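All protein chains but one are shown at their positions in the complex.
Right, chain A next:
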Amino acid sequence: MMNSAPAIEARGLRVVRGGRAVLHDLSFEVARGSVVGLLGPSGCGKSTLLRALVGVQVVAGGTVTVLGAPAGSPGLRRRVGYATQAPAVYTDLSVGENLRYFAAVLGAPRAAADRVIEEVGLADHRDRAVGTLSGGQLNRVNLAVALVGRPELLVLDEPTVGLDPVLREELWKLFRELAGNGTTLLVSSHVMDEAGRTDRLLLMREGRFLADDAPDALLERTGARDLEEAFLRLITDTADTADTADTADTADTADTPGSTA
């Protein structure tokens, strides 16, 4: 395959929901084998963007190319792994039953189910009904489903919410390992301290990118001590330029709760 081509290439991506623009002409690329973080406050359009990449979001304009094919095209469904923010698994089935089902759907071997249960640290809970697990464990089942088909691109919506620091550390280690084997990862989060673990950061606010850069470069550019501060400075900077350019524009892009955003 043409490994030099980006894993994701979006041009002028626009999403409109309920009559108002949720994503404003977004353009970006994600290189193969990289770990890219999508950061921004809750409601800024992160989930909508991820949904557009996996092809379950109605898109108003622009093009999204994923692994060389239009986002959501049938051939990609086996090559892209997707984990929603709210766990989408069968709570009445056991951990093992859930993963064996999704492995069968993706045409992965049965052993793949056991492998990912180990990878997310749920080997001791294999036979437990998913509904009886804790929130963090449930999140990991959700993540395991995205991993089971050994996808080339992983799109993960807030995969580390509700996990203790040790587990979070382990999962980021796993993400790094996967990237080392050539998997591309796009991981959304609203926790800034995770941002430093990525190769590149997309900082998002109100459906637009504030920055698209490596964490170190961001710190250098803004002169901030940490990424939290860098994010704040970027917001003030853009607000200043928007003030002079067009005061009306910032007023109409107030945060929306958006059901899946």
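A few remarks follow.
One rule holds for everything that comes next: a contact is a pair of C-beta atoms (placed from the backbone, for glycine too) under 8 Å apart; a residue touches a chain by one contact, two chains touch by 3 or more; residues count from 1.
The working rule: contacts and distances are computed from a predicted model.
Think of the chain that is not pictured: of "Glycine cleavage system H protein", "Transport permease protein", "Cytochrome d ubiquinol oxidase subunit II" or "Electron transfer flavoprotein small subunit", UniProt labels it "Transport permease protein".
Of the listed positions A:82, A:175, A:209 or A:231, the one in contact with the omitted chain in the full complex is A:82.
When you scan A:39, A:64, A:95 or A:145 for touch with the missing chain, the hit is A:145. Touching the chain that is not shown, out of A:102, A:175, A:209 or A:231: A:102 (per the contact rule at the top). For chain A, the residues touching the absent chain in the complete assembly are 17-18, 54-59, 72, 74, 77-78, 80, 82, 84, 86-93, 97, 101-102, 104-107, 129, 145, 149.
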